[in-house]
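Only one protein chain is missing from this complex, and each of the others stays in its spot.
After this line comes subunit A, so read on.
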Amino acid sequence: MLKDLFHKKRQYATLATKAEDRAKGPAAAPRDNIPQGLVNKCQSCGALLISKELQKHLNTCPHCGYHFPVDARMRIDITLDPDSFFEYDPGITSVDPLSFPGYPEKLRKAQEATGLLEGAVTGEGTLDGHPVVIGVMDSRFIMGSMGSAMGEKLARAMERAAQKRYPLILFTASGGARMQEGILSLMQMAKTSVALEQLHEKGVLFVSVITHPTTGGVSASFASLGDIILAEPGALFGFAGRRVIEQTIRQKLPDDFQTAEFNLKHGMVDKVVDRKQMRDTLAAILRIHAARGWANAQ
C-alpha cells in the first residue's frame, strides 16, 4: 500500500499545473507555506529539504515529522486510488452578495494562485477499492474560508453520499466562515449540517479528517460531526482564535493549546494519524464498515 503511495508521488511531482500556476505572476504567490521551489526549510526543525525528498515524504519533514500543508489536488492524489477520482461541480463559484469592498479581487487572486474556482474540491473515487465521496478544503484559498459556494459544493457532496450510500471523507482546513459573505456564510454551517443530518439518518459513514488549521465556523459545524474524527499531527483545531481567548481570559495559553494532540487528550478527536499512515487508516475504517456478517444487524 505504501508503495502505491510513493508511486503516486512521482506522478504528482511531474504535474504541470503547479508550474503553470506559478507562471501567472506575483498574484500566484500564496501566503501559505505549501512547499514550492527546489528547497524548503522545515518550520519546525529548520532542516533544508529538497522538494523531491519532501514530496517522497508526502510533505512531511523526514527529520522531525513536521507536517507541511498540502493542496487539495495533492491530497486527493495521496488518498484515493490512482486515476479513480471523478470531480463533482467544478463550476461552482462565489459571487459577491454583500458588495463587500475588495472581495471580487480577493476571489480572483485566490483563483489565480490555486487554479481552483473555489476553496474546496469534491468528488468521488475509490480508496483501496472502496467507493467514497471525498471533499478536500484548500487552505490557500482565502484561508479555506467557507462561503456560499463552498457550502453548496460540500452540501451536494453530502447529498450524493447519502443517495449512493458511499462513505463520506472530508479533509478540513479552514479559518472559518468567509466574513466577506456576512450572514450567508454563517448559514453555510446550517446548510451543511442539515445535509449531514440526512446522511446520519441514512446510516452512512462520515469520517472527518482535521488538517491544519480547522477553526471557527468549520470547526463548529461539519468538521466536528464525523462519526470518526481523525487529525493530522500538530493540526490546529478549535472554535475561537488563540488571540481572542488570550484577550478574554487575560493569560497566556499553553503551547499545545488546540493542537490535534490537545484535542485527543480532551476527547475531541478519535485518533491523531501521521500523513503517511492516513490512507491505510482510512482503508481499515472503510473495510470495517463494509464488512457484514452478524445475523441481526440492520
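Rule of thumb we're sticking to: a residue touches a chain if its C-beta (ideal position, glycine included) is under 8 Å from a C-beta of that chain, and two chains touch if they have at least 3 such contacts; residues count from 1.
By our rule, contacts and distances are computed from a predicted model.
The chain not displayed here is annotated in its UniProt record as "Acetyl-coenzyme A carboxylase carboxyl transferase subunit alpha", chosen from "Acetyl-coenzyme A carboxylase carboxyl transferase subunit alpha", "ABC transporter ATP-binding protein", "Phosphoribosylformylglycinamidine synthase subunit PurS" or "L-cysteine S-thiosulfotransferase subunit SoxA". Touching the missing chain, out of A:47, A:245 or A:264, is residue A:245. When you scan A:40, A:114, A:139 or A:185 for touch with the missing chain, the hit is A:185. Touching the omitted chain from subunit A are residues 89, 91-95, 97-98, 100-101, 117, 147-149, 151-152, 155, 177, 179, 181-191, 193-198, 200-201, 216-217, 219-225, 237-241, 244-245, 248-249, 253, 257-258, 266-268.
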